[in-house]
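As you look at this complex, bear in mind that one protein chain is not there, while each of the others sits in place.
Read from first to last, the chains carry the letters A and B; within each, the first residue is number 1.
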Amino acid sequence: MKEIINLPVSNIEEEEYHINMGPQHPSTHGVLRLLVSLQGEMVRSLKPHCGYIHRGIEKMCEKDTYPQVIHLTDRIDYLSAHINNHAVCLLVEKALEVDVPERVRYIRTIMDELARIQSHQLWWSSFGMDLGGLTCFFYGLRDREMILDIWEETTGSRFLQSYNCPGGVMQDIHPNFQKKVHAFLKTFKKKIKDYDRILSGNVIFENRSQGVGILSKEDAISYGVTGPSGRGSGWSCDVRKTEPYSMYGKVQFNEVLRYECDTYSRYMVRMQEMHESMNIIEQLIDNIPEGEHSAKMKAVIKLPAGEYFQRVESARGELGLFVVSDGNKTPYRMKFRTPSFSNLSVLDHISRGMKIADLVAIGASLDLVIPDIDR
Amino acid sequence: MNSFFKYFSDIFHGVKSLLIGMSVTGRYFFSPGQIVTQQYPENRKNLQMFERFKGEVIMLHDGNNQHRCNGCGICENNCPNGSIEVIPAKITGEDGKSKRVIDKHIYHLGMCTFCGLCVKNCPSNALGFGQEFEHAVFDRSKLTKVLNQPGSSIIKGVE
Partner (left out) sequence: MTFNIYDFTSFNRWIDEGLNSFMSPTWALITEMAIIGIVFLLFYAVVGLFLVYAERKVCAFMQNRVGPNRVGPYGIFQTIADFIKLLMKELVYIKDSDKLLFNLAPFIVIIASFMALSAVPFAKGLHAIDFDIGILYVIAVSSLGVVGILLAGWSSNNKYSLIGAMRSGAQIVSYELSVGLSLLTIIVLAGTMQFSEIVEMQRNGWFIFKGHIPAIIAFIVFLVASTAETNRGPFDLAEAESELTAGFHTEYSGIKFAFFFLAEYMNMFLVASIAATVFWGGWMPFHVSGWAGFNTIMDYIPPFIWYIGKTAFIIWLMMLFKWTFPRLRIDQLLTLEWKYLLPINLVNILFMAFLVLMHWHF
């Protein structure tokens, strides 16, 4: 009661009112809570309240050995589970100076790109749904199913695969893997045209997204908005290009950059990234070298005392992994720099003065995954 | 004059893009062959899971009700969630020496995250993943399972 009485009078005069978007709201895709100040339909400001799905993953990592950490990183950003696992493995391998077999690099890169495609497919589905085109949701999920099947056959799980392990991958790829990936690429190249026809070219969609949520390059850099959202503002921030890991140094692909800085450009970056990812997979899939699927690792993995950092490009941006080791088999401290958290921080800045409907579109274009924010 | 033409070209392009969109949904409407839904309980009979599918952790038993687990407890140590409890027992073998065997290999399905570390790290490959996926039960205690079947024993020669 006290707070209400102490409200400054000007607030009431300006007819500002607050609504809670979330923690249970259809367009926050999870349990994000946005406290939005509105004037009519206009967003005056908003405050994200996170923590509704905080599971203490960083703390849990401190009790787990390095191989055990993998299954927790799956659950940070569940849509790029492979990529998160990859980060841990790269870090451990870097610290121990293990050279992983060439075959592992190929498999990991292909898996990463498959993860990126399915993440973008799901993003496209929910983007369409947020804008009110419900059919998009089903088309995206329909096509994503093929990737999940590929994963299920090779890794045994559809969603949280825990497929990478320090030194390699858990199991060798399934004999059908290459055939199925080829089949997927062939089908999806046809289906992605539907995506463009039903949403990208649509006049309603263009009006809803063009000029909405302008994020300048300077702001993108200062807020640390990475990934497709940052590249939509013309910031070249693709870790795959700047610090190539696994096979990314050797394959040909373009970093997709667009300069309109609005929701539409963030949308287009992701659409083109799907094509780029398919391009990467095509270069690798037929050339997977023979060999072991894992390097020989000690039974107990202990990192030498010290600090380690590894970045990878996850589907929503730069995932940084910082580990302090005191020489034990468990990390002393493990810190994740998750892309969604930084991307969320800019939401207030770019949605001021926009309408509620725009807020939904902007939120969708940043592709937030809530467990990635809260960890 | 320019804005006049733009007005009409906007209308034209807008309507065209809308028609293109409608052609996609319309096409799918008239092609019921593309339906992807699987009718789950009906197709149960011939529902084939992939061979690597991680449904639950099981202990592999052969035809004589024998398994390969010697109760070393490595899987228990490797499990990040404490889903496995290995209760070993001491028995006296034929040669008079006492040796360790598994008494109960307890597995809490409700706490398992299917990371696969137990299966991967078992030195005698005693564990594997089962294809069962219909795990819903009304009582949580039913999710706690004893993996070694009653009356089972260890295969000779794997200790």
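As a working rule, contacts are C-beta pairs under 8 Å (C-beta built on N, C-alpha and C of every residue); 3 or more make two chains touch, one makes a residue touch a chain.
For clarity, every value in this text was computed on a predicted model and none was experimentally measured.
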Option touching the unshown chain, where A:31, A:90, A:107 or A:131 are the choices: A:131
Contacting the left-out chain in the complete assembly, out of A:142, A:217, A:241 or A:293: A:142
Where the missing chain touches chain B, by residue: 11, 18, 21-22, 24-26, 28-29, 32, 34-37, 39
On chain A, residues whose C-beta touches the chain left out of the figure: 17, 19, 25-27, 41, 128-135, 138-139, 142, 198-199, 202, 204-205, 207-208, 355-358, 360
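To be clear about the criterion, only the chains that are shown with their structure count from here on.
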Chain centre separation (chain A, chain B; CA means) in Å: 24
Chain A residues within the chain B interface of the complex: 64, 67-68, 70-72, 135, 142, 145, 152-157, 160, 162, 165, 170-171, 174, 194, 197-199, 201-204, 206
Residue ranges of chain B touching chain A (in the complex, touch as defined): 13-14, 17-18, 20-21, 23-25, 36, 50, 52-54, 78, 80, 113-117, 120, 129
